[in-house]
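Written below as structure tokens is the structure these notes are about.
A single protein chain has been omitted; all remaining protein chains appear in their positions.
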Amino acid sequence: MHAEFGNYLIVLAFFVTMALAVFPMLGTFTNNMSLVGTAKPLTIILFVSLLISFSCLAYGFLVDDFTIAYVANNSNSLLPDRYKFSAVWGAHEGSLLLWVLILSGWVLAVALLGKNLPKLSYARILSVLGMISCGFVSFMLFTSNPFERTLPFFPIDGADLNPLLQDFGLIIHPPLLYMGYVGFAVSFAFAITALIEGEWNATWARWTRPWTIAAWASLTLGIMLGSWWAYYELGWGGWWFWDPSENASFLPWLSGTALMHSLAVTDKRNSFKGWTLALSLATFSLSLLGMFLIRSGVLTSVHSFASDPERGRFILIFLAIVVGAALILFLFRSGKVKTKANFSELSKDMFLLLNNILFVSATFIVLFGTLYPLLAEALGKKLSVGAPYFNAIFPIPMVVIFALLGVGPLLNWKKHNFSKLKMPLLKIAIVSLVLSLLAVWSLGEFFWWVFIGLALSLWVTISGFYGVSLATRFKKGIYAKIKSLNRSFIGMTVAHIGAVVTLAGILLTSFYSVERDLRMAVGESQEIAGYTFSMTKSEDIQKENYQATRVSFDVYQDGSKILTMKPEKRLYLASGQIMTEADIDFTLSRDLYIALGEALDRQGNVWSVRIYVKAFIRLIWLGAIIMALGGIFSILDKRYRNLRAEKVTPSQVTKTS
Amino acid sequence: MDKSGIIKPAISLAIFCLFIVIFYFLIGEDKTELPSVLIDQPAPNFEVQNLTREGVVHTQEDFKGKITLLNVWASWCPSCYVEHPYWKNYALNKDLTLVGLNYRDKKKKALKFLREQGDFFHWNLFDENGRLGIEFGVYGAPETFLIDPKGKIRYRHVGVVTPEVYQNKLLPLIDKIKKGF
Partner (left out) sequence: MLTITQTIKRLFMLFLLLFSFNGFAIEVYEFDDPILADRFKELTYELRCPKCQNQNLADSNSELSLDLKQIVYEKLKAGESDEEILLFMKHRYGEFILFNPEMSKSNALLWTGPIIFLMVFIIFFFRWYLKNREISDE
């Protein structure tokens, strides 16, 4: 019953999204208020039906209903319950259902919290979101229905969830990622509506900001989790491969960062409207492009879902319609929302504009590098663009961004008198360079990139604290100072510091980590980077759905044993897949990482092993968490709360195109 | 930025459409397929043992003067079992010399394969460590190379050489080679 029910609810959702796409929008142009009023109820129905449908699928997993093809392909009776639940989004069809569920959640949130928006705009925004939802729901309904049956011949047991995915990371990585991807649909819908209406003012920007920041923070965490998960799960010690699927998530992040900052300017200064509109459209378009690239099979990636040309074509057409419409609207309607350059060379405005340009360039670099092999292939040449390319070019705009980041937040809007900043900035620069030099010297070998990167990290951090002290200089006493800061400001400072923590982590781990591939036997020891690893024993174990060989290592530092590590080589019973499960011991300053390669003898006492001492790698993900926290904190700023009380400026009574 | 009339929108839309079209045609193409970079290059130099005849050694010179179909096969390759019977028919073509390249296999298993499935090749090369395959840019089995009388590689097919492939891809090219091109 649950499968049928779940299926019918998807069909219902399809019709609801069609209604939502059409009725409210139509109502705004025909002045039919009852049509306009259908927006909110439709949104509620949409969310509830998708929520129940999702629950039906989850139920199907939990009761081992192998008459549902998706369950049969991705689950197994021996699979632990928590993975049965996360298997719901473990493959294409189910992850789509999660995607549309989250999207409908965002749409509902807009519907419930947008009461104070001008009525017609409110309706249009929800209609645009309805159109987008309609696209995704149709995609699911017509090409990727998770409730397809295996009847009449259903398997006795399922094929099992891919062992790689049987992990905590899988439980939270996709949901967070999708929260980000679809969250940008909100600002997209706002932008489309603004272009339709021919008007976009500062209050709209203020309204969209918290949504965009929330989506951005979510995407930050989603990407961070993906990186962390790849690191410990794949067994090779890497945390970013510039793989097309990673780039697909990174593109909306880069664009979304620019968008977030551009919105701030439109909010505060009522300018940069063209930029903010363009970035709103671009960011969600990049989400869609990412979805297309991954699910169509057009790009080869370790992360690809099983590709199907029919699905690929469907997404492509959807992408073409959405992005095409956005592009046309922007090209022909953005003239109505232009602004003048009302700021001088040295101003926060100027620096944020440069920020926009640089982030867009960074986005372009990743986009270009990812798509270039496709273009070349269309012209008959097959080549690869991988990490070496991106690592060579991507840092260039980033270095400039970090350099500017030390100055920008300190500047006033519109115009700043530099003479007062000259000395403090110079001092901060010198301190940063000196401290960085000391740090590099204490770490051993000198690397230019580390020196520059650490200097930039310190530059941004110290400048951030200086900015705090400037902002609170008229208050006496710590308590008063802290109280006087608004959350937006704290959030910003924290997020910026998070960014440079990540930067520091990346550089330190890239240059100071030690990796060794060795052949070791039980009873042998190896010394690596000041630690001694001693292989003590090898034993066979059995768990719920896998068998494994577990090899124990005692780790010594300065002669005394500090811990025991136990990497495993697992055989998953249902699928027959063999996985290597690394053991990692982490502190802020280093990860100790052991992964088993192959057994070199029949008893399993001699192994090829990879032992890594990864310097400061935790900083990468810690920095991302700090960034996200900074973003979330800034959403809690009082100015957004007032939005609910105050009426957003109505400047459209019968605005039509 | 200024709008230069209709030009800027037109260019943007044109680029956009171009991308959509390119993506459209790229969907459905086999992404794992790698075109050979040795087309129209001479076959690599090598010295490799014969699989079935002890002490016999072959070099690239053995390809000269005849039109050769070099088939990469192995006893561990499932598709090779599907493909192998076709070679019986292709062997009937008197213009062709069929040579097998036994790739990364154990001699015993390879000989067993030939015993059980039939040996339709004029001779077989024994590439136990796969190095000869690498010289040819082989990345899996089965693969088949068409080599002309001058010893130049003219074509590579990845996967099973079905009668369709033989008819539509190989024969026309073999004809051309026979005519001296």
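Note that the chains are named A and B in the order they appear, and that numbering of residues resets to 1 at the start of each chain.
Basically, contacts are C-beta pairs under 8 Å (C-beta built on N, C-alpha and C of every residue); 3 or more make two chains touch, one makes a residue touch a chain.
For clarity, every value in this text was computed on a predicted model and none was experimentally measured.
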{"item": "Touch with the omitted chain, as defined above, among B:Pro9, B:Gly28, B:Pro42 or B:Gly137", "value": "B:Gly137"}
{"item": "Omitted-chain contact residue, chosen from A:Phe29, A:Tyr59, A:Phe168 or A:Trp236", "value": "A:Trp236"}
{"item": "Touching residue (missing chain; options A:Thr17, A:Ser361, A:Thr509 or A:Thr549)", "value": "A:Ser361"}
{"item": "Residue touching the undisplayed chain, where the options are A:Leu62, A:Leu78, A:Ile317 or A:Val385", "value": "A:Val385"}
{"item": "Positions on chain A where the hidden chain makes contact", "value": "234, 236, 238, 241, 243-244, 300-302, 304, 340-344, 353, 357, 360-361, 364-365, 368-369, 372, 381-389, 393, 396-397, 414-415, 515, 517-519, 597-598, 600, 608"}
{"item": "Interface residues of chain B (partner: the chain not displayed)", "value": "1-2, 32, 34-38, 45-49, 104, 106, 128-131, 134-137, 139-140"}
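In the analysis below, only the chains that are shown with their structure count from here on.
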{"item": "Chain A and chain B: spacing of chain centres that average the CA atoms, whole Å", "value": "42"}
{"item": "Touching residues on chain B, where the partner in the complex is chain A", "value": "1, 3, 8-9, 12-13, 16, 20, 22-28, 31-32, 34-35"}
{"item": "Chain A - residues contacting chain B, complex", "value": "274, 292, 296-300, 309, 312-313, 316, 319-320, 323-324, 327-328, 331-332, 335, 374-375, 377-378, 382"}
